[in-house]
Every structure is written in C-alpha cells, then in structure tokens.
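The complex is shown incomplete by one protein chain, all other protein chains being positioned as in the whole.
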Amino acid sequence: MLEIRGLKVQLNSAHGVIHAVNGVNLSLARGQTHALVGESGSGKSVTALAVAGLLPPRQTTIRGHILLDGTDLTMLSERQMRRIRGGDIAMIFQDPSAALNPVRRVGGQVAEALTAHGMSRREARVKAHGLLSDVGLYKPDQLARNYPFELSGGMKQRVVIAAALGPRPKVLLADEPTTALDATIQEQVLRLLHRMTVDRGTAMLLITHDLAVAARAAGQVSVMYGGTIVETGDTAAILRHPRHPYTVGLLGAVPRLSRATVPLRGVGGEPIDSRAVPPGCPFAPRCQWAVARCWTQPPVLTPAAAVGDETGSGGYPHLAACWNQVLPAEVTVGKPARPGFHRADGPAGRHGAVSAP
Amino acid sequence: MISSRVGEGQLVPPHDLTPAPTWTDYPRKLLRTRTGAAGAAIVGFLVLVAVLAPVIAPDNPMAVSPAARLAAPSARHLFGTDDLGRDLLSRVIYGSRYSLAGGVSIVLIGTLVGLVVGLIAGYAGGWLDEALMRVTDVFLAFPSLILAMAVAAALGPSLVNAVIAIGAVWWPWYARLVRGQTLRIRSQPFIAAAVVSGARGRHIVPNHILRNAISPVIVQMSLDVGYAILTLAGLSFIGLGAQPPTPEWGSMISVGRDYYLSQWWFVTFPGLALLLMVTGFILLSDGLLTVVPSSRGIT
Partner (left out) sequence: MTSGGLLRPGPGQEPTAAWSPACQLLSVRDLTVEFRNSEGMFGRRHRVLRALDGLSLDLQAGQSIAVVGESGSGKTTLGRVICRLQRITAGQVLFRGQDVRALRGADLARFRRSVQIIFQDPYASLDPRIRVGSIIAEPLTVNRIGTAVERRAKVADLLDTVGLPRSLTRRFPHELSGGQRQRVAIARALALSPQLIIADEPTSALDVSAQAQVLSLLDSLRRELSLSLVYITHNLPTAAYVADRAAVMYLGRIIESGPVTDVLLSPRHPYTVALCTAAPTLDSAERAVARRHQTEARGEPPDPASPPAGCRFHPRCWFRPQVPDGARCAQTEPETRASGGHGAACHFSHLLQEWTAKPGCQEPGRGT
C-alpha cells in the first residue's frame, strides 16, 4: 500500500545542509504496523514528515519515490497533497495538546476532520460521537463538549486518534504517540492503535525511539541510524537475532524488571551530527565491532546472516546493513528476549511457531 | 523527547549544534535583512552627521544675519535661511544631535526604570508585585503625551526637562515587558536549580533573569527610539521642550509654522530630517525583530 523507495531528504538550513534521510526503503501493507526505530537525529521523523508532505518546500530537497497505492506523492502539488493529507494519510504526534485547538470543543474537532473530507456536518457530528466511543472514551456525548484542557494526556491522545482515523485513512503516521504518556495509559493507547488499525485496515508507520514500544506494537521493524536503515525485518526476528551492532545496543538499553545479572548497557557515544555524516558506516564511530572496511565503505542492506535455529519463515525479509554482522555468540548484553514470540498481525495471520519458554 | 519535528517554515535540527548567537553575530545577521540594512544605513548616516556636525556644517547655526532672513534655498544656503537669517542647513545638521541624544536618553531612562520595577515586581511577587503593577497601570492609563506635557510644564520648559518628562512616562511599558519575561523565566527549572544550590535573588536576578530577559527589551528599545524622538520633537513643537535659539527640529518646525505658506523650506527641511531619522530607527528595529529570536510579545 505504501512504498518508500530510495528516499533522500536534504534540509537546507542556515547552518548548512543536513542529510536527514539517506536512502530509505520501506513498504507497508494494509493493516500492518511497521515501526521505525531510532534515536534523535536518525531521520525517522523526517521520513514520516516527507510522506505526509509536511516539510517546508523551499528548504527541503526530496529525492526518491513515495508511492501510495501507486501514486507517487513526491510528484504531487501542495494542493493535491492537502487533499490526501487527513484523508488518505493521517498523522499523529507526540504532544496531543499541540494537535488540538485549545478554544474549540473536542467533539467539534473530531467532526471537523470528517467534514474536511466530504461529510455533512450533521452526519459528522454523529459519527464523531461514535468515534469517541470507539477510542474508549467514557460518556462520549458529554466528553465531546469538553475543551482540550479539561482532558488528561491520554484522553487527548485518544481524541487525536479519533480525529485521525475517522476519515478512514489508508496510512497512519504515528510519531512517538505514547512517549509523553504514563506507562499504564501508554499500554492502553498502543492497544487502541493496534485494534483500530487492524479493524480499518489502516497501515501504520509507528515512529519511536524505544524498541520495547516497537516490540509490542509492530509486526515489522526498521532501525534507523544516521539517516539510513541499518536493520529491518519482522519484529520477532530482529528481537531474537539482531544483526546490527546498533540494534544490539538498543536492545541492551531497554530496562528489564529483573535486572539481576544484566547491567544496563546502551550504545556508547553521542548521537550523530546529521551535518557531518562520515564516509563509510555512520555507526562506525560508536561501534565496538567495527573493522577497517566499516570506516570507508557505507554498508548496504544485505540479508541477515542466517543462524541455526532461525526459522526461515515468510514475511518481511530480515536485512542488515553491516559488514560485520553480529552473530548470537557475540551478543554479550544478555538475552535479547525470551525466544519464540510472534505477533499476529494483519490479514496474513500468524506465522511461525511459538515455542515454549 | 527530542524529535526533529518540523513546523511550517521552521527548521530545527535535532539538537542544535550551531554556536550560540553571541552579540557579535547579531550585527552581521541584521545587515543581511533588507530593512535592517536600510535602517542601519540611515541611522549610521545620521549619527555621522551628528558627530561631524562642526565639520560639515557650512555656517554657524547661531549666526544671525538679518539681511538674509527667509532666503529661499540657493547655492549659498542649500536649505535657505530662517526668520533670523540663520543658515537652515547648519541648523538642521546640528539639530540631529539634539534629536539623537534626546531620543536615546529617553529610551535609556525608560528602560532603566522599567527594568528595576519589572525585575523587582516579577521576582518578588506578592504585595510588592501588586503595588508596583498598580502604579504602572496608573501611568499607562494616562495619555502619555499629556502626562509628559504636565511634567515638563511643572519642571519648566527646556530640552533636558522634556527628556526627563518623557522618560518618566516611558518606563511603564518596559516594566510590564520585563515583568512578563521575569515571570516566564522564574518558572524554569534552571532557576530552581540555582535556588537549590543556595543562590539568593541577589545572584539570580542579574545572572539568570536579566540575561534571559534582555533581548526583547533591546528590541523594544530600538523600536522606541524613533517614537521618542518624535515625542520630543512634539513637546518642543508646543514650546515645552527645546527653547530658542537651540536648533532642535521640533521647535524649528514650530517657528516655521507661521511661514510655511510662502517660505516652505522653513518647515519642510526640519520635517524631512525628522522623518528620515524616525524611519531609519523603525527600519532598524524591524530588522532586529526578525533577527533576534526571543522577540515575541513586542508590539
């Protein structure tokens, strides 16, 4: 449904050219959730903004193709993009307060999202109440009359989700939708997003810096660093057998309830300066497995080295961009996760076996 | 969470590795904007004129010459002469000094008083804040020109007194502005961190609050110089400011009022000079508004 091919985004700021995205390939099918994981400066948000066409045209150079059901979004004019935005492509952000108009009641704002894409006002109002109830808000009729400031963070985010998914978009871009929420609410919102996208067949591109969020919400993951995708594949495969040192580092950085023997180790060093991307692998300066080749030649995405017990199940191919792909024996940051989980996702249903712990 | 979210027309790299804009950066950035460059050029030119007045003025501005009174502009007197035969060009050139000095002094007085009031009110809070703000409100409620006239009349008409009078009605706006900034800054965690380290107001106000509050104040100052100059000329116009024979533009226009139908140059040239100076400052401040990032809330 959504296909990104060779996307390159350059931002021309007053302080030099920033190569925010350096060749990204991604594809998203109906009802699927694909997580784009990376730290700040990795280019993940910029990728989403490029899909939504929200980058300032004068300061941005976009190369490559973004295909939505065959239509290349990079070729469209602003007016055409405006019709698609909100209708076929919806976007939600980290801070729900920023997306809601503080002086309008929330019911009206959800209805507005519907009328903007061709629904009568009366119909939209009724539908809005239905949506508010769909997203799990209690007493939607009453709540529709509230102003945003009267709602908690989680409730606001649900309103934003209602407004975004109301017009039944084909693609939902979710940029850190749960980062600002409490842990218990985070879980509820992630589940809500999963349910609604599966019900409506919406493809979701979930952007997050937290691999754990990706693990529980997405069927496919692409890990980004320095503007490129360094590893991609089914979530289960990546969590079980990460191949890129950065992914390994990210996994090691997720805190666990039973810390017992495993110290928390993240990725050493600082996030990359997107203005000064070094030749070769962007991760080389921070990589403990780097070899000479890593510094001079930028790695390409190649199929992950297969390992003994890895079930070569179908689904998304597991690719890693590394000259020195990490093999399980070398991963000393502790077991990434318990083996044998898969996530039922999309119309394809389950794939792979669930082995006992 | 740091996200490279991009707003309309605004680009923020994920973490900004640009060196902090120091004061030396602003002049360069300013000169790159059209209005800033134009304003700077005009103001610069006028400042030069004021400084070099004794050198470039063709005649003594005070030299009376009854024979040549009310002479039209000619090669001898480029701007003509006034009712006492004095060379108008020289008077206009010297007049730039009074307007510049006067305008800047007014704004400086206003800013200094406003800073003190605003910082104290904003940082201390409580009844002190209330009291100071009510006083400020009273001043703001008065039409400033009338108030300035009253003060000037009470002090006695002279240029210095006019400057003091106008400064006295200028400060409330700064007090409000500074107080608003102080309140905003005070709620930031870095102030709390300073408090926890043992810092008292004595340390926090000048080192943290003032430093963060000052840039909108500077922009406001530049905006105001033009209006201050105009107000000063206005007071002189009605006789409460500069007194003859001081070649201040406002008073020159006032005298020339009686002659403007036939001796048009008498009113026109001082008027044009005033226009030029005020415009220069407005353009300059417009440039500053675009360049200085934290100049929200300036009207």
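Order of writing sets the chain letters: A and B. Residues in each chain are counted from 1.
Note that contacts are C-beta pairs under 8 Å (C-beta built on N, C-alpha and C of every residue); 3 or more make two chains touch, one makes a residue touch a chain.
Nothing here was measured: the structure is a model prediction, and the numbers come from that model.
**Student:** Which residue from A:39, A:95, A:134 or A:231 sits in contact with the chain not drawn here?
**Tutor:** A:39
**Student:** Based on the whole complex, identify which of A:67, A:81 or A:254 touches the chain you can't see.
**Tutor:** Once the missing chain is taken into account, the touching residue is A:254.
**Student:** Specify the residue from the set A:111, A:211 or A:230 that touches the hidden chain.
**Tutor:** A:211
**Student:** Hey, which of A:186, A:232 or A:325 is the one touching the hidden chain?
**Tutor:** Answer from the full complex: A:186 touches the omitted chain.
**Student:** Taking the full complex into account, what residues of chain A touch the chain not shown?
**Tutor:** Against the left-out chain, chain A lists 39-40, 138, 152-155, 182-188, 191, 209-213, 215-216, 235-236, 239, 249-260, 263-268, 270-271, 335-338, 340-341, 343, 354, 357.
**Student:** In the full complex, which bits of chain B touch the chain not displayed? Write them out.
**Tutor:** Contacting residues on chain B, toward the hidden partner: 1-2, 15-20, 188-190, 192-199, 203, 207-208, 211-212.
Criterion: only the chains that are shown with their structure count from here on.
**Student:** Could you work out how far the Cα centre of chain A sits from that of chain B, in whole Å?
**Tutor:** Chain A and chain B have C-alpha centres separated by 52 Å.
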